[in-house]
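The complex appears here without one of its protein chains, the remainder shown in place.
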Amino acid sequence: MNYLHHILEPRLLFPAIGTLAIFSLVFRENKMYRLFEHMFIGLAAGYSLAITWTDVLKPFWWDPMWVDGQWEWVVIVPLSFMFYAIYTKKFVWMSRLIFGFFFGTASGTVFRQFAGEYIPQITASYKNVFPDLKHGHTAMLASIPQAIDNLIFVAILLAVATYFFFAFEQQNKTVQKVALSGRAILMIALGAIFGATIMTREALLIDRMYFLLHDWLQIVHSAM
Amino acid sequence: MDPFILPLAVSGFFGPVHGHGAAFFGKLAVGIVAGILFLVGLQLIPTRLRKPTIVFFTFMGGLYYVLDFFLPVSRFEKALVGQESFAGNLLNVFGAFAVGLGVISLIGLHLKTVSRQREGWGFSTVLIVSFVLMAVFTLLNAYHPKGVIVPKVPGLQTNITTGDVFTFLFQSGLTALDSAMFALIGFFIISASYRAFRIRNVEASMLMASALIVMLGQVSLGTALTNFIPPQTVWGNLRFENLAQYLLVDINTPALRAVTFGIAVGLLATSLRLWLSLERGVYFDQEA
Amino acid sequence: MEFAYTNWPVAYFVLLISLVIVFKVVTAQRGKVPSIRRIAGMNAIDEAVGRATEMGRPILMVPGISGFDIVTMQALNIFGYIARSVAKFGNRCILPTIDPVVTGVAEEVLRDAYQEAGRPEMFNPEDVRFLSDRQFAFASGVSGIISREKVATSFLMGAFFAESLIIAEVGQRAGAVQIAATTQTTQLPFLIATCDYVLLGDEFYAASAYLSRNPTLLGSIVGQDYSKLLMLLAVLIGTICVTLLPFLHNHFMIHLLSYLIALFKS
Partner (left out) sequence: MQRVDPRILYVLLVVIITVSLVDKSFSLPIIPAQQTVQAYNTIEAAGRENPRRMAIVDGWWSASTQGENKWQTIALMTQLMRDRIPFAMLSGDPQNTTLMETIADKLAQKYNYKYGQDYVNWGYKVAYPQTLIGMVQDIPGTLKEDANGTPMAKLPVMNGVHTFKDISVVAEITPVSSLDLWLGMVQGVDHTPIVYLPTAVMAPEAFPYLDSHQISGMAIGIKGAGDYEKLLGMKSTGTQISSAMSLVYALIILLIVVGNIGYWADRAVKAQQAK
């Protein structure tokens, strides 16, 4: 009985069954999975609806309007009708207007993103591709591997980039060769990512198994 | 004061109203009427001018951020940089009002399924119930976390509060299912690698080779295989962990950076086309 | 004069790139329509759509999980073109979304597509479904749809993250033909492992031009190529400067090169 106690403890039992139900998807889509899938989506939707109020609307709309008296905020209410105009025939074009406006803002922010996120990657690619000759023999020898690495870096960057030109005619045999080798190098890079990701992903699975075996069933006992 | 309301803000009329007197509600009414008038005004625009109107508003939407990026701070401090957080909030709030679109789409579909007793309506009921429960208790938890749901009875150590119910729904429900779903990848990555890493062609074999090396560089098995190589010599570079590091750092970085350049430019180009309505894409090309 | 983006050369560089793209777009609209190289996987689209119709099963379109932004819009654009041929075949598209606004836009994109194909009656608003704004809840919902609706073809295009493997592997198991494209390079290996065709990198942005063959988009692609060329030139110049610097004695040259290097340092 004492043994059953922790197994029947709702705060362990429920997530445990949920975990098993979700895992069962790997064998076949089944009623248990479907049940918890629907529960999952319901909970998620309920949560996001609630925090839309608590985290966005209350602090940034309701309080400024109702508490601080910035009554202009109320204008948004009628204007937000434009979102829901898609459900009408007569006003549907207004939804295009508001969506257009939002995609306009999304586009506007991209300039800064481009400057802040991507330009630095250009500057980060400035590499010294020649060994250091000024500080004596040993310094030169020491700097050779780095120089070679940097040379390889630039070469790979250019080769891969070559593959991604679409409009320029790639009739030239050498260009084609470079582009193809670029694609091949890209595959090596992607393979490396694949390999590097496995551990973190499996760690998550093992952690869930640990929850089932240690926390719930308590057939695994640990130092902690 | 916000620039979107700035022009008239000068006159006291648009200043904040304190207390919830007639003045306050009067102005709320004014605001709502103004909004409705704006909508009516839009509807009065002749059909052939609707497309240009959409183009105009799309442009205006982007304009603020573009100016904010390109114009000198010194001159436009207040009007631009000073307003970034306000603009952000305004868009968040406005966007938040669209949340109904999601709810209508999701809950609407499942309500229909239930009402018409379509196949699987039982599941839809579960979805709706858990939706309502979660929404209600998240709000209750935000306002009265200590509110009592089930009073203390024999067999219960303490009484159950709204906070407890929320914690259960959130921790044992949402969070648990989240991590369970995430953990599925642990299964799928196995079958994916089993299928993917066949030496069908040069590319596949390269993908496989580098993945294998990196994997071996991460576990004792790999370390064991190349442990005979003294780490400090030149040959030390051939130890799996070092090969893996070489692939992940010296090959990966330039290769992915080249890809990123393309993606960055594509992003910029697409936003330009959208912002300036150069797009002859499906959506914005429609005669509204 | 101080600039909003304090590093003004960067601002000018962005401006330059933007102008190049716009210029190419405009010249293309004026009738100088360029051609672009074939993109592996694009040709498979019609075939995949046809197959689904023969099997009498629906087609799945997932526009990524990055909410309403440019990447998603591009994905919806591609889907718009695909949906036209789907509509011609008289088949269904199921389009799950992770964002309310995207739900609205997607609904209109598909409605338009079916309208243009002259099959408005074929479009069912219920097929555009907002599932969840939560990554893995969304993934679980999409997996459910794939298994239950017996999807025959699925297009995964946009910004995908860890969930890409879940969605693609479930699709693979359901025997769907899968064509994917993502801006998240770290997800490419998993899509390559599970999908039949994968568009790499900015092939995602070239796809709509390739499908539509319309001048604006083709012109834009040319502009993008020139812009990429500019960025690579910047890298080369920078590299040459950094390499030459130690060997220079002429002060003017040193200053010039240091300036060129500093140009983009933000």
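Think of it as A, B and C in the order they're written, each chain with its own count starting at 1.
Methods note: a contact is a pair of C-beta atoms (placed from the backbone, for glycine too) under 8 Å apart; a residue touches a chain by one contact, two chains touch by 3 or more.
The model shown is predicted, which means the values in this text are computed figures rather than measured ones.
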#### Entry: Contact set of the excluded chain (shown chains only)
A, B
### Message
One chain is left out of this view; which of B:A23, B:L37, B:V148 or B:I199 touches it in the full complex?
### Response
B:I199
### Message
For a quick check of understanding: of B:F123, B:F166, B:F182 or B:F261, which residue touches the chain that isn't displayed?
### Response
B:F182
### Task
Quick one: say which of B:Q43, B:N201 or B:N227 touches the chain that got left out.
B:N227
#### Entry: Absent-chain interface as seen on subunit B, which is shown
175, 178-179, 182, 186-187, 190-191, 193-195, 197-200, 208, 212, 215-216, 218-221, 223-224, 227, 231, 241, 245, 248-249, 252
## Note on the structure
It is residues of subunit A that touch the chain not shown, namely 26-27, 196-200, 202-207, 209-210, 213-214, 219-224
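Operating definition for what follows: only the chains that are shown with their structure count from here on.
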### Query
Taking each chain's centre as the mean of its CA atoms, how far is subunit A from subunit C in angstrom?
15
### Message
Measuring centre to centre with CA averages, how many angstrom lie between subunit A and subunit B?
### Response
9
### Query
Of all the residues in subunit B, which ones touch at least 2 other chains?
68-70, 95, 98-103, 106, 174, 177, 181-182, 184-185, 188-189, 193, 196, 207, 211, 256, 259-262, 267-268, 270-272, 274, 283, 286
### Two or more partner chains touched - positions in subunit A
22, 25, 34, 37, 40-41, 43-45, 47-48, 83, 86, 96, 102-103, 106-107, 110-112, 114-115, 125, 154, 157-158, 161, 164, 183, 186, 190-191, 193-194, 197, 201
### Summary
In the complex, the residues of subunit A that touch subunit C are 22, 25, 28-29, 33-34, 37, 40-41, 43-45, 47-48, 83, 86, 92, 95-96, 99, 102-103, 106-107, 110-112, 114-116, 119-120, 122-123, 125-130, 132-134, 154, 157-158, 161, 164-168, 170, 183, 186, 190-191, 193-194, 197, 201
### Query
If you look only at subunit B, which of its residues touch subunit C in the complex?
68-74, 76, 80-81, 95, 98-103, 105-106, 109, 112, 174, 177-178, 181-182, 184-185, 188-189, 191-193, 195-196, 207, 211, 256, 259-263, 265-274, 276, 278-283, 286
### Task
Within their complex, state which residues of subunit A touch subunit B.
10-11, 14-15, 18-19, 22-23, 25-26, 34-54, 56-57, 60-61, 66, 68-84, 86-87, 90-91, 93-94, 96-98, 100-115, 117-118, 121, 124-125, 149, 152-154, 156-161, 164, 182-199, 201-202, 204-208
